[in-house]
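Every protein chain except one is present and positioned as in the full complex.
Let's turn to subunit A:
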Amino acid sequence: MTRVLGVGSPFGADRLAWLAIDHLAGLGWKDCELVKLDRPGSRLVSYFHDVEQVVIIDAVRLSDQPGSVVAIDLERLQRLDYPTSSHGFGVAEAVALARQLGELPPRLHVLGIQTGEDVKQLPAVELQVLANLVSGYLDPAS
């Protein structure tokens, strides 16, 4: 089973991952649990349990085109100037903590959706690219 976690908040471009989850929900995939999380902080670790594969989707500020979707490897994740959640515990910190505790899921992928410079604005997201990437994780043979 794969768990896809959309991490965000109701504010501005921080909603991007939730919009992505809404889009994926319309695709009717099986064996795939879609979850929207509001600034989970360290609670993110608990969503790594009892599942074979986890895909985290979150808004990121990189130098790419706003709305573009990028796969972020775990090493790069730790180096990002990454938005932090409450108490300074964001996705990067939660993944680092899970790794330290040996609680990473067997397969973990992180997808970033690029915000614009103005994080209050919602860019048009490359939803098809996102869906293709997640679909590829669900069925690597495809």
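Keep this in mind: contacts are C-beta pairs under 8 Å (C-beta built on N, C-alpha and C of every residue); 3 or more make two chains touch, one makes a residue touch a chain; residues count from 1.
Just so it is clear, contacts and distances are computed from a predicted model.
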item: The complex's invisible chain, by UniProt name, from "Multicomponent Na+:H+ antiporter subunit B", "Ribose transport system substrate-binding protein", "ABC transporter permease subunit" or "NAD-reducing hydrogenase HoxS subunit beta"; value: "NAD-reducing hydrogenase HoxS subunit beta"
item: Contact residue for the chain not shown (choose from A:Asp38, A:Asp64 or A:Asp139); value: A:Asp38
item: Residue among A:Ala25, A:Val51, A:Val70 or A:Ala96 touching the omitted chain; value: A:Ala96
item: On subunit A, residues whose C-beta touches the chain left out of the figure; value: 9, 11-14, 38-43, 45-46, 59, 61, 81-90, 93, 96-97, 100-102, 115, 119
